[in-house]
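All protein chains of the complex are present and in place, except for one that has been dropped.
Going in written order, the chains are labelled A and B, and every chain counts its residues from 1.
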């Protein structure tokens, strides 16, 4: 029997204990364009690569503000992201209303994690088809979380989701110490754009039209930069095209990255 | 597995001709690959510990806690699908609060387990839901002293002196069986817990792990809380010292 019988809904385990529908939902994230998040000790930056469906169409938004101290980047089904971010906005307003304080970032992410989990344990609804990077600044400092449709959330110093995001992850891992020690938000944004640049395919470059940048942190409200406002950050880069394509004659670099791209591990969240 | 392809394993709440509910068994499979969790019942309290595999060096160390608190006096650790674990804990919290709102007293651990058993069992009864993909170890102190339970996807639960689940459960179980639970104190048990997790991790040594340990004892005034940082560091050091000795002996 070739057909996989265990992948029709999210209430059926496979004989090995996997939930294929949930894993497929994680694949939906990879259909979306890349988003990268990274945190220094005081700030969190999100950057995203926007896509337009056609030349004359507008670009799909990648960054959504939740509150003055919090915002998300998305990859995957944008409508699902809107549902989740509207929910987050409600939570944030509720925290102000009831406790007179901004919603803590961990509480925020766990609220959508629990919401997403419900869709993986009952028939008749599908899991969310979107991954989120949640950035925020609260009493305990700057935080970056990755949210997945499985209902898993994990806190990272640097994370990336969406198409070819492994390349960005590689950049983040290699530059982790520099990123953690960033003194100024500007440095952090440049690192973010460098990582995002590594996800580009050969014929694409970062432009002020397809790049979104946001920052939040100490004494910095969540701010997004789009269109003309992004140019100031692009100007700080040494190049706006993917370095792996640029240095194609540099065997070591290219080989290294190709290897990274092979790592397409399925990351349905168990704790292993 | 001879049953695969017969169709009796495609839907929850369906018995196979020989009386098995395959979806519940498959849920158990999700647990068996998860990081190891253990619980130890001592004379003066309980200790919970788990092995947290570090999948990426970008993860923030010391965060993304796996051991959770249901009520002041009750803690949980689980292996398997972690989001299911949060669902389970949220239900436990609701039960604890509703008990308190009716009786003012804190919920007794056996009663909580009874309620959670019913809840988890319910998820094996209908084809519109799936069983929980976790095995949870629940420990706490109430007016009758320390309690330790382990509950499975089927909804069945048992009381334990030492409980283990997840990938390294076999190793952990055989280590736990050596303990003298009658005379053990939590102070001793945290160190043992660290060693057991370390041993259970051996098979999976290629990946780093983080150790999480919590306790609930008369010394903590019946409160379930993580052990202090300096103690955790000490436990970690102890568990790895043993490692080195073993290596030496082998060579």
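To be clear about the criterion, contacts are C-beta pairs under 8 Å (C-beta built on N, C-alpha and C of every residue); 3 or more make two chains touch, one makes a residue touch a chain.
Everything below uses one rule, namely that contacts and distances are computed from a predicted model.
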**Fill in**
Per UniProt, and picking from "Proteasome subunit beta type-7", "Protein archease-like", "CMP/dCMP-type deaminase domain-containing protein" or "Guanine-nucleotide exchange factor YEL1", the hidden chain is "Proteasome subunit beta type-7"
**Message:** Can you say which of B:72, B:127, B:185 or B:220 touches the chain missing from this structure?
**Reply:** B:72
**Request:** For the chain that's not shown, point to the residue among A:138, A:173 or A:205 touching it.
**Result:** A:138
**Complete:** Answer key for A:87, A:110 or A:123 versus the chain not shown reads A:110
**Complete:** Logged for chain A, residues touching the omitted partner chain are 97-101, 104, 106-107, 110, 138-140
**Touching residues (missing chain, whole complex) on chain B** = 63, 65, 68-69, 71-72, 93, 97, 100-101, 104
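Keep this in mind: only the chains that are shown with their structure count from here on.
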**Asked** Once you find the CA centre of chain A and the CA centre of chain B, what distance in Å lies between them?
**Response** 31
**Message:** With touch defined as at the start, can you tell me which chain A residues reach chain B in the complex?
**Reply:** 1, 5-6, 10-19, 110, 113-114, 116-118, 120-124, 150-152, 154-159, 169, 172-173, 176, 267, 269-272
**Asked** Can you name the residues of chain B that touch chain A in the complex?
**Response** 1, 4-5, 9-12, 22-23, 26-35, 52-53, 55-60, 63-64, 66, 79-84, 86-87, 90, 123, 127-133, 166-167, 204, 207
